[in-house]
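Below, a portion of the complex is reproduced, with chain positions unchanged.
The chains carry the letters A, B and C, assigned in the order they are written, with residues numbered from 1 in each.
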Amino acid sequence: MTPTPGKPRPDGRAADQLRPVTITRNWLDHAEGSVLVEFGRTRVLCAASVTEGVPRWRRGSGLGWVTAEYSMLPRATHTRSDRESVKGRIGGRTHEISRLIGRSLRASIDLAALGENSIAIDCDVLQADGGTRTAAITGAYVALADAVSWLGGRKKLARPTAIVQSVAAVSVGVVDGEPRLDLAYEEDVRAGTDMNVVCTGDGSFVEVQGTAENGVFDRAALDALLDLAVGGCAELSRLQAEALRQSAAAR
Amino acid sequence: MTPTPGKPRPDGRAADQLRPVTITRNWLDHAEGSVLVEFGRTRVLCAASVTEGVPRWRRGSGLGWVTAEYSMLPRATHTRSDRESVKGRIGGRTHEISRLIGRSLRASIDLAALGENSIAIDCDVLQADGGTRTAAITGAYVALADAVSWLGGRKKLARPTAIVQSVAAVSVGVVDGEPRLDLAYEEDVRAGTDMNVVCTGDGSFVEVQGTAENGVFDRAALDALLDLAVGGCAELSRLQAEALRQSAAAR
Amino acid sequence: MTPTPGKPRPDGRAADQLRPVTITRNWLDHAEGSVLVEFGRTRVLCAASVTEGVPRWRRGSGLGWVTAEYSMLPRATHTRSDRESVKGRIGGRTHEISRLIGRSLRASIDLAALGENSIAIDCDVLQADGGTRTAAITGAYVALADAVSWLGGRKKLARPTAIVQSVAAVSVGVVDGEPRLDLAYEEDVRAGTDMNVVCTGDGSFVEVQGTAENGVFDRAALDALLDLAVGGCAELSRLQAEALRQSAAAR
């Protein structure tokens, strides 16, 4: 099963084409790194916060720590959702995505080089149109890189090369029998199989999460989706690098 | 005690001058009304969500309902705060401000004209630099007005004149002995007395909340602060009206 | 707009007259200070608890700390309310009032003179008939003064003059077009504008919180309400002083 010309996509994209992606650095004034990332109409604010020291269980190890928290504003979605703070508990989906983002970002960093510093990455979805977790990872990496530079500029890293590789993420799925890249919400709800893939800048895998929402999928479909995802991540890595090359002009 | 020339303000403003205010309508694609409001570096996203029907205790009354929820992103502030969803409980300050915004907005609307519809206003502080609750009220009114227009356009109002008056809010405080309008964070922490005032477009009061943070205040100080606030609210009302006059061009 | 003879009040009081106020000291045997305060049928038990030391964030500052918690028994009101402990969360109104009481009491005390001691004031409403927060502040001040004396008697104050001024509070509101002092529940629910005012013994303001429950209010109404409140607080200050002059006879 290889990508074949099928029905056109709702927004006219090719099957292997990303939505327009923008990465706006320094969207916030206080955070040590911050990015407003947009994958089409999906808009996620990523803020990296540095604190000296690490959690108690890690003290004295010489290693730093990176965590992430994902959340959605109540009206990021088509209909309003109740706030998790009001409900008094965090839902399973939120937990799951926060953990995924944290694991993915830790793949990009040498925690020994970071030294006993902590970086918390907050990914708040301001508007959701599919792919919020992959946009969050892609933007969060840039915010993390800026936060690490901030530490480097203050001579607070144990070694200067704390960032060892970039990470980016994209969703892929089979819609109307066709494997497609970077699904928007309208396609996502119709996808039979849905996969989120996190890659490093040099094309290795960090996470592969595939789910048959309806029915099942075979090895050929899996292979086709992985191919698409690897291509999409490569393009996102390029955009991340480009954003990081620009001088961090004040907003 | 009248405003007197004292030490210049940190950003060079006159004592009775607002920070630059921008009101961007339709910042979100899904919400029935949405505004990104900025008072200087304070930035609040206000989203108005319409649902048909009212809470159980109000059914059959013929009256609509308007509520508000206020929240801050973890890194809106100089140092990161824990999420209330993670802590599992909403803090007193958040509760207090949510209730203030809700009461203020209900002063602008004729709930019988609204009919049995509910409007929830979410005010999420993306960046905080003082005056977040007053910016939230000022922006939320515009989002509410757009949501009411949306209902009107669908013939879902009981009567067309559901908005009866605008509301806007501003903070005032005594800093270095001088009454000043619209305090930024740096001034706010040094203020002896701090007051939040909510006015209607024709200059009546909806809420007056004054607090002596250190020491106490006398009637003269109170009068001077009220004068400043009334002037500031009038200017904000003018900016709200101007924003609402613009056609709701797609973002 | 000045107080004018209007419809008589339900209990026959003059517009500027308090309900019968009683302040019973030492109502509890264990607390370092305790007061049962009654404003008419509103009955609040105020207990001041002293502990040595201060919260972690304040240690080494040489400053003491004063906090307050407000709560209502389930059947303090006309119909029973669920317990907040059973619901597992504290409501916004409770939070708001606890914070108000705490701020008000801190205006009466020199935290440096208190030294690194903490005083927690619990205000539990045994019966509610309007004005519970203002009765709580008025009674809590007396309990606080007794707790400070208790510390003084044990030579545990940094300086003997920890109480710098008294604080008392009263509600005022416009009912049937007439500004009235110290509203009971029956008047409170009919009030167009409602204000809670906290004053020091010498007539300065600590807090001014005015709300237009229905409609709005103008500067003249605000001025009339403030006049009434200042008069009511003066009378309450006199009653507090009288109560504190009595020897603390064991109950």
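Brief remarks follow.
By definition in this document, a contact is a pair of C-beta atoms (placed from the backbone, for glycine too) under 8 Å apart; a residue touches a chain by one contact, two chains touch by 3 or more.
No experiment lies behind these values; they were computed from the predicted model shown.
The complete homomeric complex described by this structure file contains 6 copies, of which 3 appear in the displayed model.
We take it that only the chains that are shown with their structure count from here on.
Taken together, chain B and chain C share no touching chain. Each chain gets a centre from the mean of its Cα atoms; for chain B and chain C, those two points are 28 Å apart.
Averaged C-alpha coordinates give centres for chain A and chain B that are 33 Å from one another. Centroids built from CA atoms put chain C at 51 Å from chain A. For chain C, residues that reach two or more other chains under the stated contact definition are 89. Residue ranges of chain B in contact with chain A, taken from their complex: 28-31, 34, 41, 45, 47, 49, 51, 69, 71, 73-80, 83-86, 88-90, 94, 120, 122, 124, 126-127, 129.
The part of chain C that touches chain B in the complex is made up of residues 89-93, 95-96, 98-99, 103, 107, 195, 200, 204-212, 215-219, 222, 226.
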